[in-house]
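Here's a structure for you.
Below, a portion of the complex is reproduced, with chain positions unchanged.
Going in written order, the chains are labelled A and B, and every chain counts its residues from 1.
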Amino acid sequence: MRQIDARESPRFAQISTFARLPLTQDLSDVKAAFFGIPFDDGTTYRTGPRFGPSSIRQGSRLLRKYNPFADVEPFEQLNACDWGDVNTVPGYIEDTFTVIKRDMKSVASKTIPFTAGGDHSIALPILRAMNEVHGKVNLVHLDSHYDFWDNYWGKKYTHGTWLRRAREEGLLNEVIQVGIRASIYGKEDIEDSKKLGIIYYTTNTTKSETDSIIRHVNSLKGKTYVSLDIDVVDPAFAPGTGTPEVGGLSSFEIMDLVRKFDLNVVGMEVVEVSPPYDLSELTSMLAANLLYEGMSTLAKRMERK
Amino acid sequence: MRQIDARESPRFAQISTFARLPLTQDLSDVKAAFFGIPFDDGTTYRTGPRFGPSSIRQGSRLLRKYNPFADVEPFEQLNACDWGDVNTVPGYIEDTFTVIKRDMKSVASKTIPFTAGGDHSIALPILRAMNEVHGKVNLVHLDSHYDFWDNYWGKKYTHGTWLRRAREEGLLNEVIQVGIRASIYGKEDIEDSKKLGIIYYTTNTTKSETDSIIRHVNSLKGKTYVSLDIDVVDPAFAPGTGTPEVGGLSSFEIMDLVRKFDLNVVGMEVVEVSPPYDLSELTSMLAANLLYEGMSTLAKRMERK
């Protein structure tokens, strides 16, 4: 599909869809769709990600059609569109999961969704949908946190527990975590995750051994889902987020990582963008660019075949 | 047309059109259309109003369908829509005027436009279009400034000179100014405007003699255009604007004024909303509510007939 061209209609004019692409739920021939999940009741600290999709759309107004790094025109090659948002149910995380899974299943069976969250809890219903459509998938998880805790205040579903649930529910094949650095509640948190076959790279390792991590990631066999929590990036580059951890990746580093992915990707999400804590749409712009790079690697890979 | 209902789809979800109304340029049967003019090259101090339409749409997400003050459902009664934005030409104020006039003429010949600016210079091409469609119109001008200067830096077209131009070009019948209070360049500024038959009420008078001003305004015979510069309001209520003047109306007072208008209105504009200087969409929300009240008075008047 065709973006509105900024040389004809100024970027600050007209309705904001993702990258100024058409808004449609007709996904025939669409190979990639922007998919919004405005939700933040899974957050354990600051809220705000319910405005993530809306703000990422605003932050995407500068994206131009040709990506010189990937040498592709992702929107045209993928016939990409903006699908709109899931109608979430504030206050009711489990009901919201039902709606997300339903909509995502419908979308993922027709195209490859590029999701803008929402807090990270949405990954669970997304992975449930992926599982129903594709069977078990690999997970590439970029985050400063393990998200592998058992529960918060006795509740199984939060943005810090989805990965353990996904593992327990048998939705996943291999899991690789990249960028981990947050303090945790105890040594056993790491051991639990190791026992369940999850491999992680800390932020330090991610910075010093980037190439080898990329090789590991790209060696994954089979369908793979990419979950990117914006707090994997340092809060200087992504201040608009709810549980920031200092000492993270730069925006250059995260862009570089995502650009080098070469995966059989069945979906990608950028979550935890919290506009009320952002500055001048900085974080939303980064999220928009990361989805753009994700689409670009897909376009490149498709082109190659 | 039908708004997206906030009880079904949360206000923070989906694309932001004005009041979550359908986006369309098909104006058959449409009695009122939101019309965006993102432009700010006419500003003499702070810029920003090019983001006015986009931000007013965001600020309109809380508007509900029934207005208890007017006892109308303006959107349904007027079959209202969001027309989209004019594609302005940054850097070229006169070329932009050409485009605005063209688009406005097309719209105003079919429906009643409720325009979101843009800086106040856009009033000139709008009035030119009104003149071509309706002949001379009256002007109700709410503002803290006279906007009647002859020129700035030798140029005839700015947000401070449009009214003198409109007068000179013979576009207007009666002109009533409400809320004037800014310091000026000389006593002759007022005298010039008086000579040309412009009647003004200061902010002080507007506050102390509201009812009599309303009566004066509502006594206007014939087609009338309403131009509301958001800086008529005190900057505490509308910080997001470019040439603020302290000591203005409260948002309660401006809402009260607009609610009491009973005019043969051919169009209304809210201009000079400058989102970069705003706080938490305060000014954009006020602008959205003023357009809503404008539509409501129109719906009420139509109903009465």
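Here, contacts are C-beta pairs under 8 Å (C-beta built on N, C-alpha and C of every residue); 3 or more make two chains touch, one makes a residue touch a chain.
Keep in mind that what you see is a predicted model, and the values were worked out from it rather than measured.
Student: Count all the copies in this homomeric complex, not only the 2 that are shown.
Tutor: Number of identical chains in the whole complex: 6.
By definition in this document, only the chains that are shown with their structure count from here on.
Student: Would you kindly tell me how far, in whole Å, the mean C-alpha position of chain B lies from that of chain A?
Tutor: Computed from C-alpha means, the inter-chain centre distance equals 41 Å.
Student: Which residues of chain B touch chain A once you look at their complex with the stated criterion?
Tutor: 8-10, 12-17, 23, 36, 38, 50-51, 53-54, 57-58, 82, 84-88, 90
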